[in-house]
Structures are given as C-alpha cells and as structure tokens.
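The complex appears here without one of its protein chains, the remainder shown in place.
Labels for the chains are A and B, by order of writing; each one numbers its residues from 1.
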Amino acid sequence: MATDSSTDFTLDSAAALAADERGEIEGKSPWVLAWRRLRRNYVALGFLLLFVIIVVLCAFAGTYASQVAHTGPNDNHLGETFTRDGKQVPVVSKGGFTTGGGFVAGGIPVGPQLWHAGGRYVFGADNQGRDVAVRLLYGGRNSLKVGIGSAIFCTVFALLTALLAAYYGGWVDWLISRVYDLIWAFPVLLLAIALGTALSINGFHHLGINLAAGSLWIPTGVIAFVLIPYVGRPLRGQILSLREKEFVEAATAQGASSVRVMIGELLPNIASSVLVLFTLIIASNIITEAGLSFLGAGVQPPNPSWGTLIADGQSRIVTAPWLAIIPGIAIVLTVLSLNVFGDGLRDALDPRAKVRVER
Amino acid sequence: MAERLVEVKDLKVQFATEDGIVKAVDGVSFELSRGQVLGIVGESGSGKSVTAMTLLGLTKDKNTRFEGEVLYKGRNVLQMGEGELQEVRGNEMSMIFQDPMSSLNPVYTVGAQIREAIQIHERADKQQARRRTIDLLKQVGIPNADSRVDNYPHEFSGGMRQRAMIAMALACNPDVLIADEPTTALDVTIQAQIIELIDRL
Partner (left out) sequence: MIAFLIRRLIGAFLVLVAVSFITYLIFIKIPGGDPAARIAGRTATDANIADIRQKLNLDDPFYLQYWGMMKSLFTADLVSYSSQLNVVDQIVSGIPATFSLCIGAAIIWLFFGTLVGVVSAVYAGRTSDRVITVLALIGLSLPVFWLGLVMRYLFAQDHPFRFLPDGGYVPLTTNPWEWFTHLLMPWGALAVLFIGFYGRVLRSNILDTINEDYVRTAKAKGLPYRHVLIKHVLRNSMIPIVTLFGLDFAAVLGGAAILTETVFDLKGVGWYAAQSVGDLDLPPIMAVTIYATFFIVIFSVIVDLLYAWLDPRIRPT
C-alpha cells in the first residue's frame, strides 16, 4: 500500500484494512508456526514414522522371539534342522559330499528364509545357529538404548555446562571451556575406544558408582562424555550471543534471579537448536556405538548390538554376507530416518524458511 | 523540458508466502525527470523499499508477481532479461541501501568493492579503476582516501561506510540514483552530513 500522494491513513483504517484481508489478526507463536511448517513436510514425517516403527519393533523383540521365531537371541541351534516348504533343512550346513558327487562346505549357516520357514530364520542364521532376525531386534534394542541414552546424557550435560559457562562468564567459563578443550583434543574415537575397553575389563567402581563390566551404561556414558564438547561449544556460542540481547537485560532489570534468567529467557531461545541437535546426536551416537561395538569396545558379548552383529559377520562376508549386511541396513535406516527428520525439524524451526516457499 | 528518465505506471508487486499473498505494492505511479529529486514517503511496511528495489529488478523471483510498468528511458524494467538488467544496474541506475555495514562484503576491502563495478562496466584495468576509486572517495569526503581505499568495511565508521556506499553507487556515473533510507542506520549528526552530501552531488 505505497503511495506518494497524501491520503488520510489513520492507524485505525490501516488496521481495519489488514483485518479485512486476513480475517482476525492472530498472534502466532514461533512454535505454532514451526509446527505448521513441519506438518506439511511429508517426507520428514514419513521418516519419523519409520524411526518410530523401528523403535517399536525392537521394543517388542521379546514378543517376536517367542511368538514368531520361537527362539531366543542367544539360543544355539547348531546341529538342528528346521522345516522349509515341507523339507528338513539344517540350520548350519554339515559339509561333506552330496550324493550327486558335489562338495558342500560345512559350517555355513542358512540364509534368509523370509517367510518360507514359518517365521523362523527370517533373516537367516549365524554360524552358531542363532536366529539373525531375533538377534537383530535384541541388538537393536541395545543399540537404541545406548544411542538414545547417550544422546540424552550428552545433551543435558552439554546444555548445563554451556548455560553456566555462557551466563556466568569469568572463571566458570574459563574452566568449562578448558574442560571442553581437553575432551575435544582427544581423538574422539580413540578416547571412546580407550574408555570403552578400559571399563569393559572390570567395570566402573569409583565415586560410589558400581557398574559391571558388561553393563550397557558403560558405552552409554563413554559416548555421552566424549561428545559433550561437540554439543556444548556451539550451544555456548549461541547463548553468549543471546546474553547480550535486550530481553535478558530487561528480565534482570525486573529482578529475575540468575536461575530465572537462565531457565526463563535463555533456555526457550535455544530450545529449537537443542531439539535439532538432540535428534542429530542420537543418529550420530548410534553410528558411534556401532563402531565401538564393532571394535569390541562398546557393547560386550553376549549382549548383541548392531555393531557386534556386523563384527560377527565380518569374517563370513563371502559365505554368509547377510550376517554383516543386514544389521548395517538396520543402522542405515534408523540413522537416515533420524537425519531426515532432524533436517525437516531444523527447516521448520528456522525462521529464515525463505527457500522453502512453494508455489 | 527535461528528459523523463523513470516512469512508474500503476505498479503492483505481490509475493506468495506460506501465509498467503502479500500485496507489498498496490498501485504506485510516479515519474522522475533528469535533474529532479523525488522523495517517496510512507509508513514503515508500506512498500517503499520494495518499490525502490523493483526499479532495479531486484525483486524478481519465482514467487513474485508484477503488474503495471516500470519504464526506464522507455524500456520496461519488468520485462528485461538478466543481461539487460545487469547493463542497467550500477551503470545507469544505481542504489544506496539502508544499512552500510551489512551491505558491504566484510571480506573484501572497500576499494575492491568500488572498483568491481568500474572494472566490469567500463572494462577498465585495475590501475585505472583504483585511481577512479580514490577520486570517488575524495569526492564523498573521506579523508586519507589513498590509504583508506585498502581498508575493510569494519574499519570504517558508520558515516564513512555510507559515504563509501555512495561512492560505490556513483562509480559508473549513473543517470539515476536511488537511495533507500540511507540515513536510518546512522546517528542524527551524521545523517545531516550525508543528506548534505547527496544534495551536493
């Protein structure tokens, strides 16, 4: 409504015009706007659904094991046979010469049966005759527990330290930043492997905490610890720039205590960053846990995890490729769905959504 | 009768956003002749900047719809292709923006940014362009132009930056100079100086 001739525009008429165009003027909070944007992003929501499905499937590992596959994750079926399309098939091949004069190698587990064996060995068996699909689900449970658990711990600690450092400044900031630097200077994987291995021998028995060697808390804690600076530093940077803004000054001038300011003013404004970071960290941690477990420094046997499953399958990559490939696919799907959703989340929360405008 | 440089006829600019269609400009008409100074006044949000930027075709986007005409020396800006527009911008019509700090690229020297336009539009070589740049800086009243030409934007004060922007806009001797609230981001005392400078030029 630009004009260079004089018109009698009063505030009221302008407001009336605006109301005219769009009906009532509603104030929309950034969260509502973000939700609206997210709702329209079918791809992101689709992948979120995929992630949820994976989590649910793994959560029901026990049900699958008893109702569908009729075996547990550590039940050894070497030397047994099962029925496929009416015929008896050995779980792990016996080896020897066939009647036709051919030679069959021994020790080769049976491949993915999908639905042909009535729910057993859907993804085949491993060299000890265990049902891969069952182990996949139990392993998934562990991988998800470690991945999500470590993400929660990491984010909480990083957020806390970042808030304290950025808000108080001074020696608090100096100290926390030095701690960040120290953890960060360690080659991440090396530190994680080192801690994971060291703690896997006898567990952790210091500071009043007692953890057995095979406890899942160990890889969870290790991964969370190692990644604190990666989350903490960017958060600290953001909070630092927020701290200078006027609304913080305003709150303090109104007599808000430090804690009040931190929780009431600073926290809500970085909440969107934290949310996005959290989602992406889960994804990253699942991969890290897989790598650690693959090297033997993460989840310890007999507990399965997607990483240990791949390690088990490594030597048999030629004869039984599904052992290594299938757990990997599980990881990729899980991590991908988190990454896609996290991306969509970021787009929805980012006020500068200019490029997203669709015709 | 002075040459009519710019004619805007019933210009309407609409943006498609996720909240619906925004009518940024809804029927604006004006003319500008050589030697004339035209001021566009309006409340904030009334579409002044959009109008100004549309004169240079800067609002063209797949989400923008135009109606009406913007004629520069008889040619309709709204229908010009990128190549034509690039010829007009900087060369024949140029613009000064509101916030000189963010309108200058922080990683290049001020001199380099002024030189850029000269080198491209007039195909001058670096030495010539540099000399022109120093002259321009002197014209807009920047002291020690020979050394300041190699300074970065953050090393200039607010008023100086705006003067540099004016120099940049005048670099290729355009026929039309558009100033989009050039003094809003400056202190009051500096504002007066800048306005006086523009007047003088």
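By our rule, contacts are C-beta pairs under 8 Å (C-beta built on N, C-alpha and C of every residue); 3 or more make two chains touch, one makes a residue touch a chain.
Here the structure is a predicted model, which is why all the values come from computation and not from measurement.
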From B:Q79, B:S102 or B:N144, the answer for touching the chain not displayed is B:S102
Among listed residues A:I193, A:I223, A:I270 or A:V299, the absent chain is touched only by A:I193
Hidden partner sits against chain B at residues 56, 58, 82, 85-91, 94-95, 97, 99, 102-107, 116-117, 120-121, 152, 154, 165, 168
Against the hidden chain, chain A presents residues 181-182, 185-190, 193-195, 197-199, 201-202, 204-206, 283, 287, 290-291, 294-297, 307, 310, 313-314, 317-318, 321, 324-325, 327-328, 331-332, 335-336, 339-340, 343, 352, 354-356, 358
